[in-house]
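Shown here: the complex without one of its protein chains, the others still in place.
And now, subunit A:
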């Protein structure tokens, strides 16, 4: 019964979305306030209906309702409750429902909190947002309906893929989707502005919080996914340049670019048409990501559904939205006149360079991801494009970005003098250089990767500190000024510092990781790096829905035991699948990562040990970037924007 209600709510939501798509747009065109006002209640109703539908599906998973095909294929009665809940979106149909729920959520948020938008713009934004909802609701209802019943329900389900039975699944996809779909807001704003033919500072101010929020969610989602892969897949990789990872990374890069170019629109009324283009492309890449995951076009560890029919449907959605928006863009972009004038050397220019590097880096990832397909279709060459390519072709852009970032952010708007921007940074630069040099001297004959990464990290972090100190000016009262610094400035400093921390972490991990593979006998200690490990015991343990071979390994340094690690090898009988559960001793300087393998013929067990320096910096840096975004979002400017507009138009002169 609840399932039917959920199904019905979904169909109803589709109807509401259709109304929300057509009526306000018509009203905005005709200037009829009554028709435009349909948008808000419709957005709210659409969200509530989809939420009901999603709740119904979750209920079916929680109660293990095996009369639903989807529950049978992805759940099992013995599965722990957390994974029953997160299993709702651990499959193609459910994750699409989550996707469209978030589309509707953002639409409803724009309706609830968009009170300060001009009514016409708001109507158009909500209408475009509803169009996205219509497309994906149709996709769900016609090709991927989660509410299909079984003819004869089985006694139990086929269980969720064991790799997905992890707290990571509970958080990684929702955050990622909040990010992907959050970009739809920027898209809707861009299309509405194109229809309107007007982009001004106010538009930049409205679109920025949405983009910022999307970027924060995307950052958290990607970082969680990377961390999950790191501890779950059993060899400690954190990024594989897998097509699906790239699919989430490309919108992230473009959202970062959009974030910065929208600042130029807001503050200086320049770069308008580029910003609109970026907004369209950022969401376009989100759709491409969806297409890659769902079509099975590119082989990937993430692929959900390998169904050509679904692929074609999403390709059509991609074509209509991106293509349509780009056509609109080509017709209207010339109407967007830039106002601000600035010198060749200025904050504006620095932000243009930022956009250039991010956009081209995104392009490199895109070409690398699609190249195997292109080569197979047009060149008749079956080839792979893997991590070595991306590491070589992508990294230089990030190095360049890291190098110019502190200089660019020290430059003033309009006109800058290069020496005045560089001068305060001199100690930071020298110190960073010294740190890089020290690392190079100490590592004895390894590559440049580690030292360069450490240099960039230190340069970014210290450059940020110098930037904040510059804002405080000279003379007394610094502390007071520090307290008064706008949150946006704190956000900027935190996020830029976070980028540095992440860069240093990635370089440190990739350059200085040590690994060891051996047969360990119980009770016989062995050395890896400066650590001594001893396999104490191996035992069979029974989990709620798996069997585990659990080892007990003590980790010691200089004779003192630091911790006891319990790596596991699990077997999930229902899915007939083994997984490895690494045991990790975390700290800021390094992770000790231990994996247990098979029993060996001559006695003993295979054990892999990795010492991974600075790994946690990667995720701490990501957390800082996200925190920076949140700080910036909480800036007074965004909170009071609504009130500020209501002031009388003529401000008395002082």
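Worth a mention:
As a convention for this text, contacts are C-beta pairs under 8 Å (C-beta built on N, C-alpha and C of every residue); 3 or more make two chains touch, one makes a residue touch a chain; residues count from 1.
The criterion applied here is as follows: contacts and distances are computed from a predicted model.
Protein name for the hidden chain, per its UniProt entry and selected from "NADH-quinone oxidoreductase subunit H", "Hydrogenase maturation carbamoyl dehydratase HypE", "Cytochrome c-type biogenesis protein" or "Inner membrane ABC transporter permease protein YdcV": "Cytochrome c-type biogenesis protein".
Screening A:115, A:308 or A:388 for touch with the missing chain picks out A:388. In the complete complex, the residue from A:15, A:118, A:153 or A:340 that touches the missing chain is A:340. The hidden chain makes contact, of the residues A:412, A:544 or A:573, with A:573.
Residue A:359 is the one among A:9, A:108, A:359 or A:435 that touches the chain not shown. Touch with the hidden chain on the side of subunit A covers residues 234-235, 237, 240, 242-243, 270, 299-301, 303, 338-344, 348-349, 352-353, 356, 359-361, 363-364, 367-368, 371, 375, 379, 381-389, 392-394, 396-397, 517-519, 540, 542, 547, 549, 569, 571, 573, 576-578, 580, 597-598, 600, 606, 608, 653.
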